[in-house]
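Let me give you the structure first, and then I'll get to my questions.
Only a single protein chain was left out; the remaining protein chains are all shown in position.
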Amino acid sequence: MDYTKNEMMAIATGREFKDGELAILGVGLSMLAGYFAKKNHAPNMNPFTEGGVYGSTPVGGLPWGIEDNRISTNATSFTNGIDALCMLVASAKVDNAVIGCAQVDKYGNVNTTGIWEDGQQPWKVGKYTLPKTRLNGSGGANDIAIGAKKYMIMAQHEKRRFLERVDYISSPGYLDGGNAREKYCFPGGGPAAIITNLGILRPDPVTKEFILDAYFSFSSVEEIIENTGWDLKVSPDVKMVPEPTAEELANLRAVDETGSLRK
Amino acid sequence: MDYTKNEMMAIATGREFKDGELAILGVGLSMLAGYFAKKNHAPNMNPFTEGGVYGSTPVGGLPWGIEDNRISTNATSFTNGIDALCMLVASAKVDNAVIGCAQVDKYGNVNTTGIWEDGQQPWKVGKYTLPKTRLNGSGGANDIAIGAKKYMIMAQHEKRRFLERVDYISSPGYLDGGNAREKYCFPGGGPAAIITNLGILRPDPVTKEFILDAYFSFSSVEEIIENTGWDLKVSPDVKMVPEPTAEELANLRAVDETGSLRK
Amino acid sequence: MGNKLISMQEAVSKYTWDGMTFAHGGGLPVGSDCTEFFREMVRQGVKDINSISHCSCQGINLLAAVGGISRIEVGFSGLEVYGFANGLRRAVESGQTILEDYSNGSMPLRILAGALGIPFMPSYISVGSDQEWCSADEPDVYPNTKKIPVIQDPFTGKNVGALSAVVPDLAVIHVTMADVNGNAIILGTEWSRFELSRAAKKVVLQADYIVDTDCMRQYPNLVRIPDFLVDAVVYAPMGVWPACSTGCYDSDEEHFYYMNKMLKTEEGTQEYLEKYVNSYKTSEELVDVIGKEKVDLISKSDTAFLMDPYRKWIKTDAEIKELMGGR
Partner (left out) sequence: MGNKLISMQEAVSKYTWDGMTFAHGGGLPVGSDCTEFFREMVRQGVKDINSISHCSCQGINLLAAVGGISRIEVGFSGLEVYGFANGLRRAVESGQTILEDYSNGSMPLRILAGALGIPFMPSYISVGSDQEWCSADEPDVYPNTKKIPVIQDPFTGKNVGALSAVVPDLAVIHVTMADVNGNAIILGTEWSRFELSRAAKKVVLQADYIVDTDCMRQYPNLVRIPDFLVDAVVYAPMGVWPACSTGCYDSDEEHFYYMNKMLKTEEGTQEYLEKYVNSYKTSEELVDVIGKEKVDLISKSDTAFLMDPYRKWIKTDAEIKELMGGR
């Protein structure tokens, strides 16, 4: 079967959505994975976006922005950001979500705020130094990280992105691991998986360190370890993720009208 | 001129509303005084009710309730209780308001919650004993009391209602007087007047004790003192409130379509 | 998603239980509250209710009159121009119902805190008065400091009250229009219906009209309660009576007074139950109980034009029966 690594990643993420779930989706891969799931196996899933756009499916291609007219066209309800992000997401009513990242660390902490010169990170120097590269900030991802019952992190699997400790925690995963989230009383459950273009990592139930759970037909345990910036542990049950079925690929490509994942 | 005491009270209250003010009105006398003012001398006053009914004037008579269809018919905006009572009233955006009372005391504290057997009041016995007579509670009056820039208290002037200390403070006036409100950081300015069927009381600028400011053509300083349950002080500038003009009476009666104040 | 239309009988038997924390409060007493749901609770004998709302209403007045309410947290317990709520008053004065006083602003803020999933809401409302100092739950303590604790703003050190969050077991919300999935449009003030639908663990809608989902897609900004928040939809024409539903019918002045007069005594309450609560089962029969003439009269509301844009999507009674599988 012919498919790209990003298509495999989107399908693997989509498979994590179950029918009937209330899910918040962001632009790009997140929406693609979510609407693929709704089309493929979760027809009663309720996806929405962070401004409070409910009941809609994209029209004319994936939206440029999550409240773009492509997603507003057939909505059944428009409310507001406090409703979507605070009443639904931050209060643990949302079942599932996807967030992206520029960096992720072994406890699933995510950085989307900036990249620092090595050694100049705020947590290393005890000062809020300026980043070398300013990124976008957390957007609604912090709200998802503290509040969603569970969520997935999607990432391109590269050593420079998979770090022992991210430069800046934009959206908290399990912080220092173990029960560290409890101190902050976060209502949500934390990240359930890191899904990449090479495989799937899941947290150890006790230490909350992310370990390798599965690889794809085109990747391997060794390749994934090599592309991870921390000493990645491998699950004794590590397995290959089933390849996309023809139906899955067809459904994915129906959502990805413009073929962004085949590039 | 022929008018009732309640008509004089409504007109005296209405005169306190200035053009352009944002004002919250309740059912009955409060609405009557407010809509009289808008019709008579304050065409750009913005009256609203506590559920967030904006831009309307009553149709077919004064409403039975403040979100009754009589007030909803020609509204330009409907929002909600948090908007009206918390965002506008409790945050000191509202210029003026009227509240009613079953009891009021010399610092303008209002009781609309219950009447206790004398000696059985919670503040006397140090227990929350049951009232002899349960009244309606504060409704939105507490919100007005803590938040409106200023407000008026309307009351039937009777000794049993005008007390040294109310049985229960449903809506705080100046509490124990002086700067007592400061401790609670109330954003609003407190009660500006007690307007009754006999005259007008206003607070001393320093002690905040309500003193007699004016009487009506049909009442007198003596009559008011006699009907007040505390040792009422009289302003050195005490004066008679001008009688209603023919125009004022006509405007009041146009609002009071059903003639409730002439009974 | 999916068809959530059920009968009032089923809604009450499925979603209520003795001892539950029950929220309502579509409006002020004369406004759009779920009176019919209360009447069905009375018919089914639901009791020991802990009631949450900013305002009382005729439904609360009735349920209190039959002894169904053990505790109530409320901002206003009267009936506006129609006077004190005699049924509730009788229950409170006798000690049967514990009444915890808040204001019409502080109750919605507590519901907002519940909706936001935060433990409390800072506010200046209800503090510095007997609403703070008197707690019906702890009558032996005065002044009480635990009901609305005063905390310090960490930015200035100044005092501010902490209103506790409320998360009701169920919110029953009257709406003007709902589709079968539970998308809902409210005409008139929302009061705290938006916040209630986010705060409660379960949500049941009581609707004047069932409309097609196309209506929602034409007016998505009016759909303040989206379907996934809703567990069940009940079609209940005249369901707010004797109070008013904006856009549909006015309040029934005569009956409002009569009902409250009857609830003043136990005997009157029994007579009222016979005549106006236990005397019908369906909404068609309710119309007969109210009287066709009265229904026509109060339906000639000056607010009726507010419904005009949506009439073409209204489902007929026959269509609704079909949608309910003939139930």
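Here the chain labels run A, B and C in written order, and each chain numbers its own residues starting at 1.
One rule holds in what follows: contacts are C-beta pairs under 8 Å (C-beta built on N, C-alpha and C of every residue); 3 or more make two chains touch, one makes a residue touch a chain.
Since this is a predicted model, take the numbers as computed values, not measurements.
Asker: Check the whole complex and report which displayed chains the hidden chain contacts.
Answerer: Hidden chain, whole complex, touched shown chains: A, B, C.
Asker: Return the single residue from B:Tyr3, B:Phe17 or B:Phe78 that touches the missing chain.
Answerer: B:Phe78
Asker: In the complete assembly, which of B:Met9, B:Val27, B:Ile66 or B:Leu88 touches the absent chain?
Answerer: Of all options in B:Met9, B:Val27, B:Ile66 or B:Leu88, contact with the hidden chain holds for B:Leu88.
Asker: Taking the entire complex into account, which one of C:Val141, C:Val160, C:Val289 or C:Met324 touches the absent chain?
Answerer: Of these options, the touching residue for the absent chain is C:Val160.
Asker: Could you pull out which residues of chain C are in touch with the chain that's been left out?
Answerer: So the residues of chain C touching the unseen chain are 109, 113, 116-124, 149, 151, 153-156, 158, 160, 162, 164, 185-188, 190, 218-222, 305-306, 308-309.
Asker: In the whole complex, what residues of chain A lie against the chain that is missing from view?
Answerer: On the chain A side, contact with the omitted chain comes from 27-28, 49-53, 59-60, 63-70, 72-73, 78-82, 85-86, 89-90, 109, 113, 122-123, 125-143, 145-147, 168-172, 175, 181, 183-187.
Asker: Tell me where the left-out chain touches chain B, residue by residue.
Answerer: Touching the missing chain: residues 22, 44, 46, 48, 54-55, 74-79, 82-83, 86-88, 90-93, 147, 187.
Definition applied: only the chains that are shown with their structure count from here on.
Asker: For chain A and chain B, what's the span in angstrom between their mean Cα positions?
Answerer: Roughly 56 Å separates the two chain centres.
Asker: Centroid of chain A to centroid of chain C, CA atoms only: how many Å?
Answerer: 40
Asker: So what's the Cα centroid distance for chain B and chain C, whole Å?
Answerer: Chain centroid spacing, chain B to chain C, equals 28 Å.
Asker: Which residue numbers or ranges of chain C touch two or more of the other chains?
Answerer: 194
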